[in-house]
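Heads up, one of the protein chains got dropped from this complex, but the rest are sitting where they should.
So, chain A:
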Amino acid sequence: MSFLDVLYFIVPSAIFYAAPLILVAIGGVFSEKSGVVNIGLEGLMVIGAFVGILFNLLFADTFGGATPWLALVAAMLAALLLSLLHAVASISFRADQVVSGVAINLLAAALSIYLVKSIFGKGQTDFITERFSRYNVPFLSDIPVIGPLLFKSVYNTSFFAIAVAFVAWFVIYKTPFGLRLRAVGEHPMAADTMGINVTRMRYVAVMISGALAGIGGAIYSQTITNDFGHATINGQGFMALAAMIFGKWHPLGAMGAALFFGFAQSLSIVGSRIPYISEIPNVFLLILPYVLTIIALAGFIGRANAPLANGKPYIKGQR
């Protein structure tokens, strides 16, 4: 296998695995930029993955080819609703945001399997029949090297994820909304003094994170596993959290980190078919994202600062 062949093999697969991570990581960026830690991303992703599959199975006959896309919308709404619980607890009820996030994760995992068992009478769903289709991008896929690398038999969802990252960058850094969002996360009292509604900003940010995590989860379940069971989402939410930190709380950084983690994930799955890489014990590729995150946090890859007010409930009038 030549080097280029290896690239043709690994790069599309890396992007394929990265797409859900990108969306969920960007969701995390929104939440944490506003000062709300969202450990619950994993659970939000689980609900997204579950609702995506459920919608797809129930409505495949009605909507045909459009089903997977409509399933994304359903998953987005479901995860948005669940994220509201986290928002109410951590913003209005002043709960410890980490504990609330843990509760969201436990709740999502239990609720989804409970519903699967109640509806299907078994531990996992059937496989979906309506899938996202892969296709070659006209003209672009004919470009030598780059074509087969990036534009041959790709999913639209991958382009969607990358587009969301750029939109998120624009929204957070170039719009008044983004300015307020960051102000609320850095210094909520100052923001409050300037007339920004801290509570509302944070609610909106958490809901955006829920929506994106839901879409991410549904893309994951509808492209990678094609069914839903207890092991469908197994740490991808935390990997997205890792990507967010590794990307230094910046949308494009998070996208880069997610692409890299997608690369690691695909290596651990297809690596056995690639010379040299097949000799590396699989476990090292599996733990790579987590180890890298710890190293990044320890400051060995440049200092990254979380939003200053991250994790602290804002209590009016308290200094």
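By our rule, a contact is a pair of C-beta atoms (placed from the backbone, for glycine too) under 8 Å apart; a residue touches a chain by one contact, two chains touch by 3 or more; residues count from 1.
As a working rule, contacts and distances are computed from a predicted model.
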Assign the chain not included in the display its UniProt protein name, restricting the answer to "Branched-chain amino acid ABC transporter permease", "Cation acetate symporter", "Allophanate hydrolase" or "Fluoride-specific ion channel FluC".
"Branched-chain amino acid ABC transporter permease"
Touch with the missing chain holds, among A:Leu21, A:Ala71 or A:Leu85, for A:Leu85
If I consider the whole complex, including the chain that's not displayed, which of A:Lys152, A:His187 or A:His230 touches that chain?
A:His230
Considering the complete complex, of A:Gly64, A:Pro138 or A:Gly299, the missing chain is touched by A:Gly299
Determine which one of A:Ile245, A:Leu267 or A:Ala309 touches the chain that has been left out.
A:Ile245
Where the complex has a chain not shown, which of A:Leu4, A:Val99 or A:Leu308 is the residue touching it?
A:Val99
Where does chain A touch the missing chain, residue by residue?
37, 39, 85, 89, 92-96, 98-100, 102-107, 109-111, 113-115, 117-118, 230-231, 234-235, 238, 241-242, 245, 281-283, 286-287, 290-291, 293-294, 297-299, 306
